[in-house]
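Notes for the one structure printed next.
Only a part of the assembly is drawn; its chains keep their places, and the rest are absent.
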């Protein structure tokens, strides 16, 4: 257990450090989301009433795109510089480092989005009652998104292709999450109990945590064969 | 069955898209030995090393580690090898020290990271991001892994590339120290090696070209 | 238990030879069913009271929708068998099922859209079932794209098998969630499921067409698999012999 735990924390810390070096500032994901949120009133409508209706969906679509597009690099750079090969031939279990990497990915995309979401809600005139469910839903849902994107990233790692293929693969799997995620917010806005869809998101996350690292490990072993 | 042969390879074959790359290689690696894999460009040296480090699946043949079939002692085997490839597995945005910190084993016999960096001639560079290092300096960071781990079998793919003369000598000294301590080294290089004793194994590539 | 039959089934040669025997009969049955179903449905079934003749598109639409979904499960099952038992043939089946399934899904969407214009006044609405059908098409595209992205046959097979499996887990989730999402926002104004118990005169030709599509699917799949087998085994002796035999027959015919 301590050995496998080392695999988790080593790769968790490493990927966080890399993200930190790449982005320079930890705040930039938040700035990114805020900027995109600024576009919505500009491009669609500045009226608070209409914005309010758009808010749940918009926030979730942004979460989805952010996870998807940043997931492309999850294994590719490791594949290109030989780190992935080192990982594959290390005696430790593959699952823990993968879990560490995906968690780090969530910390650099899903978590900042969750934290920034009240600000975006404010900009999109989201009713105050929806803030808590929004954050809870995002926290759980973006976790699922990260794990699913990681499967896609593993499947495409050895193909010198861009993010389009990844999108093609992962997007259909994302659809349920976006539906339940925005439902959590919509329910709370409509004054209904929002624990139902939230529980489903939680259940999906639990399943993803249990199965996805295994699937990713299998895929990486199966696919990097030349 | 006690055997001084660490690694025995019998009739190893490997195909890519149905084109044979390695065609029945047979070789042994003994304790205290340096084995140099020879062959022209594209003859399959890197492929061979990657098969022996289990990164690639052979299409046929068997690999024995201390007389046992590899798949039966996989964990044991992988805990005892070290592979250094063409690609250095360095993260260019991280510093030399950070790059090494993921591979260190805190076992006795291995050296601390700072000490290792000093030995490879990078004193004062430990906190410089690797993309600010010269080609040879990056290579030295990768080679510092030889010092901070204590694997038994080293697989080195062109370890001398980009190194200056002292660098080459240093790696040779490392290898010598390693085999004296009961390890073994399998390496590929196109440069002449300035040390003895080195046993050679020639891969005759099935390469299409060879027009030089 | 004797498993040899199982492994024999995995052999491309066995598949090729045994299907050679059944192929003529299968083609005949498919043709008869298709012609009969189409003639009955398009020519003799009564006109719909409300929709007039446009309803006749149902005889393509519903069978295509059925087979699109069934085809996905077949593809995923074949992929799973390939991953578990490392059977060459099942990978081939998986690979061939993908384009056929995608084409049928597209046909279902297309006929639905064409049908939607006269009945609902627009080509597209975000109905639960229609949306999940669209997502199914995306799933097919994903498997297809992944399969063709790999230059290495083996890696491509394994990757798309994994994706097909992950997709299978998701199909019920997608279906449920989309269903649920639709009913959340909008009372069901149009419901496909409560097809007002169709008149038998309309329903019987539909059954024939569904059956015909099943046969058609099987036929298309078998033909595609045979072509793929010949392509992959082109270097083996039995394929060479086959080619020689065929060319000899051609010469003989002349």
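Which chain is which? They are A, B and C, in the order written, and residues in each are numbered from 1.
As a working rule, contacts are C-beta pairs under 8 Å (C-beta built on N, C-alpha and C of every residue); 3 or more make two chains touch, one makes a residue touch a chain.
Given the structure is predicted, the values throughout are model-derived calculations rather than measurements.
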| item | value |
| --- | --- |
| Subunit counts for every protein chain kind in the full complex | A x2, B x2, C x1 |
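Simple rule for what comes next: only the chains that are shown with their structure count from here on.
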| item | value |
| --- | --- |
| Chain pair showing more contacts of the two, A-C and B-C | A-C |
| Subunit A and subunit B: spacing of chain centres that average the CA atoms, whole Å | 37 |
| Averaged-CA centre spacing for the pair subunit C and subunit A, given as whole angstrom | 33 |
| CA centroid of subunit B to CA centroid of subunit C, Å | 50 |
| Contacts with 2+ other chains: residues of subunit A | 225-226 |
| Of all residues in subunit B, the ones touching two or more other chains | 16 |
| Complex interface listing, subunit A residues touching subunit C | 151, 155-156, 158-159, 161, 165, 168-169, 171-173, 175-176, 179-180, 183, 186, 204, 215, 218-219, 222-223, 225-226 |
| Subunit B contact footprint on subunit A (complex, rising order) | 10-11, 14, 17-18, 21-22, 77, 80-83, 85-86, 88-91, 224-226 |
| Contact footprint of subunit C on subunit B as seen in their complex | 16-18 |
